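Here the complex is missing one protein chain, while the rest keep their positions.
Naming follows writing order (A and B), and every chain is counted from residue 1.
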Amino acid sequence: MGTAVARVRDLVKRFDEGQHPALDMVSMTIETGGVTGLVGPDGAGKTTLVRILAGLMDPSSGILEVMGKEPGKTLEAIGYMPQRFGLYEDLSVIQNLNLYADMRAVAPEEREAVFTQLLDFTDLDRFRQRLAGNLSGGMKQKLGLACALVKTPRLLLLDEPSVGVDPISRRELWAMVQELTGEGIGVLWSTAYLDEAEKCDTVYLLNEGKLLFDGPPKALTGAVEDRVVQVTDYDGTPRRLLTRLLDREDVVDGTIQGSSLRLLLDQPDALEGETGFAKAKVAPRFEDGFIERLGGGPKGTSPLAQAYRSIDAGNRPAIEAHGLTKRFGDFTAASDISFEVPYGSIFGLLGPNGAGKSTTFKMLCGLLTPTEGDGSVAGNNLLSARGRARAALGYMAQKFSLYGDLSVAQNLNFFAGAYGLEKGRARSAIERVTEIFDLGDVMGTNAGGLPLGFKQRLALAAAVLHEPPVLFLDEPTSGVDPVTRREFWTHINGLVEKGVAVLVTTHFMEEAEYCDTITLIYRAKQIANGTPDQLKAEAAQMAGLDRPTMEETFIAMIEASEAKLEAQASRAA
Amino acid sequence: MKSPLDPGRVRALIVKESAQIFRDPSTVLIAFVLPVILLFLFGYAINLDSSTTRIGLAVHDESAAAQSLAEAYRTSPFFEVTNAKSVAPLKEMLIAGEIRGIVVIPQDFGAGFEQDNAPPIQVIADGSLPNAANFTTGYSQGVRNTWAANEAAAQGLSAGPAIDLSLRYWYNPSLTSRLFLVPGAIAIVMTMIGTLLTSLVIAREWERGTMEAMMATPMRMTEFLASKIVPYFLLSLGSMAICTILAMLIFGVPLRGSVLALVILSVAYLMPALGQGLLISAATKNQFVASQVALLSGFLPTFLLSGFLFEIASMPQWIQAITIIVPARYFIPGLQTIFLTGDVWEILWPSAAILLLFGTAFFTLCFWVTRRSLD
Partner (left out) sequence: MGRLRAMTIKEFWALMRDPKARITLVVPPLIQLIVFSFAATLEVRNVEIGVLDRSRGVASAEIVSQLAGSPNFKRIVRLSSEEELQEAIDTQEVIAALVFDEAFDRAVASGQPALVGVVLDGRRSNAAQIVGSYLSEIVAAAGAEVSQRQAEPTAISINWFNPNLEFLWFNLPSLIVIVVSIAGLSITAQTVARERELGTFDQLMVTPLTTWQILLGKMIPPFIVGLFNATVFLIAAPLVFNVPFTGSLVLFYLGLSAYLMALIGVGMFVSSLSKTQQQAFLGSFVATIPIVLLSGFASPIENMPDWLQILTYINPARYFMDISIGQFLKAQPVDVLLANLWPLVVIAAVTLSLSGWLFRARME
């Protein structure tokens, strides 16, 4: 790589005396000509470190220099994009750019050329006059980047630029940043997505304020070389097999990848002699190395599922959608969406931001009334028995949406009451989840002040108190650390084996892999439907890819749909 | 050393702030619609001069004198009279609030009057509304005395009191409350825009995360603050101008002083008003808390403790002490004076000086609070 533009040594940042520091003896170097990844789950200290580098916070101790000076003295040479992109939502695209150009004293005569280049680069030229608040998440992110680049910086600091953004936009952003590194800019990219870490030139892995790893990502994946296997050709559901295998001592970690399993073993020769499935070595990923650093994933059996009632399947599917359509004035947000989800399975709604998956999801959980079509949840029609339909589902949203200023106990009591559990049942249900999720010590704490992992558990606990036959999950694990994510899916898998039906919306590909069936929504329509393996095969054929990942599948299908739409449009013209 | 303000950046920030102001419907509501509503409410709803009071009249005497006095009450422009033979039904009406007083003309009124020794009439007022009661009593006696004087005059006698007062109300001879309430309402409008609205603006930048992005640019905090002050300063002055025009055209408030004096005093008042709003905003960084603090420390004191509706001199000492730090108390009397009296610089200079002093204090605190740091 090139020259160092920022150097940090033994940095400590403490917000409250006596508390665990937000950053604990962190050292890092950012060089030009490459992307430096700052990776870790939410709350690891990434934002604090980025803010210190941007001169927005003072460290408690440690040595720090940005381009040879104190941070804050070199603001002219830093481009910074904060988590929420720092855009004025009530100003237009061009007004935002002009403002940042003025702040950085870009000469008026250069301005038009710079803007044209940036808007071209970010593909926002058509939207010059649009209000930033009316842009999609992906476009906001690009505009945020453009604003950080109005005056070419030497150091570009990006704080979680890919949060809440769909894979296509993420990929485009990554390509743009790659291009910048070629121009001699040092880039720091902070992210909670481990798959992004793999693409960085150097990675700093933070967890709870401490540096767990630094170096090229290969160094971490190298440590687990030969120990990652793919398991195929077995009888029964992947969930049941995963549960069984994870309960073994020699399996460190495991995830579901469509119909196959991906396992991390403690020895290259573990599972030798086991029958009933085929296994083959596969290339390790960054996440495998990370999980091992954290001491491995959770065991396979879910105590929540063990204590859960068995769902009586009945003869109707758990969730039915028949031609669901939602129009807001002239705008069609979802058009003719149909699918069925049987009990004991996971169904995924996938699609880029604004494609219509949230609208479909909201119609099914009764938050929106369909313009046309209907559906049912656990046999209760959405139009005629909305109340009973809602009583039959458990709901968990991407953003932690329990009451932050209520204590854990108060939240649980409220949801027990809201779902109409009578006193005795409510008490035993709360006792059960308290024990399973280990919430005993935090019962009096405000939910808003809990660490992310606990919030995640609490949200799940609140959603399953009334033991619903159907669960609705809206991007349930974005931003959490991989161990917590595994723990979550262990519970979900267990519940599904008890007969629970799960509907999940996500643009987070790892979550998609857990689904039995996926429907891909784009521009309000279902453009593909099938098991993850079927979709991957379809995409492989369509785009000529060899064993595509879920993300590649997703992108290939959307690009194909886009091409078809364009072809239709040009024929019509 | 570079100058503390870079004109290019300040101009850009002001342009941005102005664009935001005109795009937010709630700002427009507060800056242009609410002032008009307020002016109308203060112009019409608060009328401290009693107009017509409903009273009950119980005449216990059939004599010509009693009937003549009763007729005087009925024809008086101050009263709308309900007649009754006795007090009992009137009492019920008084309890129900349908009338505000009862005038009783006693049985032997006529007989006594013939002998120049009329027994006193009885005036019963509704004490639950003390001000109205005062007016009712005063006007009832007035009608009685005027009637007596007229009767005497008709007989060629003068029965005036030994010493009489001739009251002259300067600057507002017809005693229209509107004339002093409307200038006060203008001060309230300026407080709303200057303090209430600005208290939200920095807090909003913190909440939306734009503050962070701006702080990472070479922008200086002085430039940032300047860009918040200028648009709201102009907005307040604009709103002030609209209010002044409305006050003169619709409410008939005269402007006896000069426009120059009006501008000088308003500008002086805007310093503490804006300073206070920005200080609250910068110190709380949270729109909800900012709005509550602004309401409690800005709006309510301007309303209650400025001498606008309630006389400061009549308040207990400790409340009078608090009013010393309420900027509006130095603004409202001056404003009323400019409108109704003229340029009385003996009032205006000290007021303006005190206001500028408050302004300086608030701004100093504000710069001190807004340092470039997220800690």
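The criterion applied here is as follows: a contact is a pair of C-beta atoms (placed from the backbone, for glycine too) under 8 Å apart; a residue touches a chain by one contact, two chains touch by 3 or more.
None of these values were measured; they are calculated from a predicted model.
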| item | value |
| --- | --- |
| Full-complex contact with the absent chain, from A:Phe85, A:Phe213, A:Phe415 or A:Phe454 | A:Phe415 |
| Contact residue for the chain not shown (choose from B:Ala96, B:Ala154 or B:Leu249) | B:Ala96 |
| Of B:Ile14, B:Ala66, B:Ile121 or B:Leu355, the one touching the omitted chain in the full complex | B:Ile121 |
| Touch criterion as defined above, residue of B:Ala88, B:Ile163 or B:Leu249 at the omitted chain | B:Ile163 |
| Interface residues of subunit A (partner: the chain not displayed) | 328, 362, 365-369, 387-388, 390-391, 393, 395, 397, 399, 401-407, 410, 413-423, 446, 472 |
| Hidden partner chain, residues of subunit B it touches | 26, 29-30, 34, 37-38, 41-42, 44-54, 94-97, 100, 117-118, 120-134, 137-138, 140-141, 144-145, 148, 158, 160-173, 175-177, 179-180, 196, 200, 204, 287-289, 291-292, 295-296, 300, 304-305, 309-311, 313-316, 319, 333, 336-337, 340-342, 344, 346-347 |
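Just so it is clear, only the chains that are shown with their structure count from here on.
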| item | value |
| --- | --- |
| Separation of mean Cα positions, subunit B and subunit A [Å, integer] | 57 |
| Sites on subunit A touched by subunit B in the complex | 15, 51, 54-58, 72, 75-76, 78, 80-91, 95, 98-100, 102-105, 131, 147, 157 |
| Subunit B - residues contacting subunit A, complex | 6, 8-9, 11-13, 15-16, 19-20, 23-24, 208-210, 212-219, 372-375 |
